[in-house]
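Omission of a single protein chain aside, the complex is shown with its protein chains in their original locations.
To keep things simple, chains are lettered A, B, C, D and E as they appear, and every chain counts its residues starting from 1.
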Amino acid sequence: MITSVSKRMTFSAGHRIFNPEYSDDKNRQIFGDCSNPSGHGHNYILEVTLTGPVDPETGMIINLKEMKAILQNEIVNKVDHKNLNLDVPFMKDIIPTTENLAAAIWNILDDKFGAEMLTRLVLWESENNKVEITR
Amino acid sequence: MITSVSKRMTFSAGHRIFNPEYSDDKNRQIFGDCSNPSGHGHNYILEVTLTGPVDPETGMIINLKEMKAILQNEIVNKVDHKNLNLDVPFMKDIIPTTENLAAAIWNILDDKFGAEMLTRLVLWESENNKVEITR
Amino acid sequence: MITSVSKRMTFSAGHRIFNPEYSDDKNRQIFGDCSNPSGHGHNYILEVTLTGPVDPETGMIINLKEMKAILQNEIVNKVDHKNLNLDVPFMKDIIPTTENLAAAIWNILDDKFGAEMLTRLVLWESENNKVEITR
Amino acid sequence: MITSVSKRMTFSAGHRIFNPEYSDDKNRQIFGDCSNPSGHGHNYILEVTLTGPVDPETGMIINLKEMKAILQNEIVNKVDHKNLNLDVPFMKDIIPTTENLAAAIWNILDDKFGAEMLTRLVLWESENNKVEITR
Amino acid sequence: MITSVSKRMTFSAGHRIFNPEYSDDKNRQIFGDCSNPSGHGHNYILEVTLTGPVDPETGMIINLKEMKAILQNEIVNKVDHKNLNLDVPFMKDIIPTTENLAAAIWNILDDKFGAEMLTRLVLWESENNKVEITR
Partner (left out) sequence: MITSVSKRMTFSAGHRIFNPEYSDDKNRQIFGDCSNPSGHGHNYILEVTLTGPVDPETGMIINLKEMKAILQNEIVNKVDHKNLNLDVPFMKDIIPTTENLAAAIWNILDDKFGAEMLTRLVLWESENNKVEITR
């Protein structure tokens, strides 16, 4: 019996999807409207899953207040109401696709929670598109 | 018995909320994170409601294909994956709050559908915030 | 201060949208895929709103158990897992658009709850389309 | 053109629905499982709607930060993770049905926002039941 | 670190659940209302998950425009507003339960995306019932 707890957080950010080594035409051809130079944005939903033994004293895998504080401080405060291309150090020189944003968030949380505990991350860019990372 | 039909559409856009006549400090004080100079964005949900007699031949107030085409062409295509401050002619020189964006969309649709038919517009900027316009 | 209580119920039904006095071509032209002769179907969501004084003894406008039983018996049991064109007496000879289905449900509920109490009915045919009836 | 802005907040609370002047049998008969003496609870969703002119300087009816702070301090902090029968002064001696809870919240917000501005309040007790107050 | 991208699509279809080798009574006994001869229908939600390396040039596992076009052409266009028993060649002689429909869709997509890439498919028949296929 493997038990996991997941917390859902939301943030809103702007981005432009383009590869600076591509021509404008190639960016438009590959990324379509997402490469629009003045950018657009999304309401992202982040769901982080931690797995581990349930502490018999508390009945919890992790105190959700602690988990929420880490997600708030390490992730949400750094991306919410920000431009992912310009304002977010951990996305510097990274094309801000949902895949890359999810991977960057995963790497930060991997350091915070450890490889045994962090088992899944899901990031929705819209109600129709999401990216999921597992081990 | 008053009958209305509503259609829900979605789009993603970027924006920065600021008044160019305010100082940076005042913009930050009033608009908070929303005035971040490099902008951010949202997944907007637009719900438009039309009211009128039900045609006994078709059982419809309006053909939803026609309604969808108007919303797609007049609104969604003009704002989706755009920056509301820079790319959208009908938002030129307008602070792109949800209130103002909803009003601008209302004015366009009022011309298309007429005052008798267009009775409500709801625009969600996030799952927690929405603006509604009625007559 | 006007207080209303609303109950949400769901049902699944099949239908074909066509006018028997139209040619096949005209049905196809007006109703599109919805006129496909072998039919299709939807998960409908019905939300019924009753308005009235709150009984000081119970703190309720109406007992929700009673309201649910009426909606279940008068509406859901008659349409759930049914074909709206063929199986539902109250839809006989009516084109089963969402507008017409909502009106037929409204008329039944108007008899049950009365004109003072029944104030709104919303019927979703999909997550993007809904019909609303008020007085 | 009437413009409104709505904010959605959530809270979790416990309650028991019973009239202390009724016998246990009558409470059980009228309120069913809701009168279970040891209580149960819900995740409530509160949506408050304010109507008014849009300030041309800010593009806002009200600053959402201000609106959120009032809802948080006046309502959510007083009911979240509380027992509505025992812990909430503004519900003292009131049967905590959704109708009565909505009315009590309405009265508090009416004082804060005023009769011109506060135009609608919706309170969901579950995904299937909600109460709405308007003027 | 395993990365996946998922796309959600919707379609509406009609069906009747019955085994032609069963008697009417046995069909009614096993499939209940779902075996109603004139059929009913649902709004289906399909979520397809593809797994693979993220292309460092694009930051994408697959271009979502390409993924959407395949899902639209190979699946949605063949089932939307159709009767699953009568109109859909890939469901011929198959009882159109959610399990069987999911398997048929899986087999088509397996040919298109390949066994390494297609890792999960979820098909909702209603908000309360879903089928999931993995390897």
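The rule is simple: a contact is a pair of C-beta atoms (placed from the backbone, for glycine too) under 8 Å apart; a residue touches a chain by one contact, two chains touch by 3 or more.
Because the structure is a prediction, the values reported are computed rather than measured.
A.B. asks: Who does the absent chain touch among those shown?
C.D. replies: Hidden chain contacts in the full assembly come out as A, D, E.
A.B. asks: Any idea which of D:Q29, D:N43, D:N73 or D:N107 touches the chain not displayed?
C.D. replies: Candidates D:Q29, D:N43, D:N73 or D:N107; residue touching the omitted chain: D:N43.
A.B. asks: Since one chain isn't shown, list which residues of chain A touch it in the complete complex.
C.D. replies: For chain A, the residues touching the absent chain are 1-9, 49, 54, 57-61, 63-65.
A.B. asks: For review purposes, identify every residue of chain D that touches the missing chain, sorted by number.
C.D. replies: 10, 12-15, 32-34, 36, 38-43, 80-83, 85-87, 126-127
A.B. asks: Touching the absent chain: which residues on chain E qualify?
C.D. replies: Contact residues on chain E toward the absent chain are 17, 19, 30-32, 94-100, 102-103, 106, 127-135.
As a convention for this text, only the chains that are shown with their structure count from here on.
A.B. asks: Work out which of A-B, C-D or C-E repeats the contact pattern of A-E, with more than half of the residue-numbered contact pairs in common.
C.D. replies: Copy of the A-E interface among the listed pairs: C-D.
A.B. asks: Report the chain whose mean Cα position is at the greatest distance from that of chain A.
C.D. replies: Farthest chain from chain A, going by C-alpha centroids: C.
A.B. asks: With centres defined as the mean C-alpha position, give me the chain B-chain C separation in Å.
C.D. replies: Averaging C-alpha atoms per chain gives centres 28 Å apart.
A.B. asks: How many angstrom lie between the CA centroids of chain D and chain E, rounded to a whole number?
C.D. replies: Here chain D and chain E have centroids separated by 41 Å.
A.B. asks: In chain D, which residues are in touch with two or more of the other chains?
C.D. replies: Touching at least two other chains: none.
A.B. asks: Could you draw the chains as nodes, link the ones that touch, and say if you get a line, ring, star, complete or other?
C.D. replies: Basically it's none of the tidy shapes, so other.
A.B. asks: Pull out all the chain pairs that touch, please.
C.D. replies: Those chain pairs satisfying the definition are A-B, A-E, B-C, B-D, C-D, C-E.
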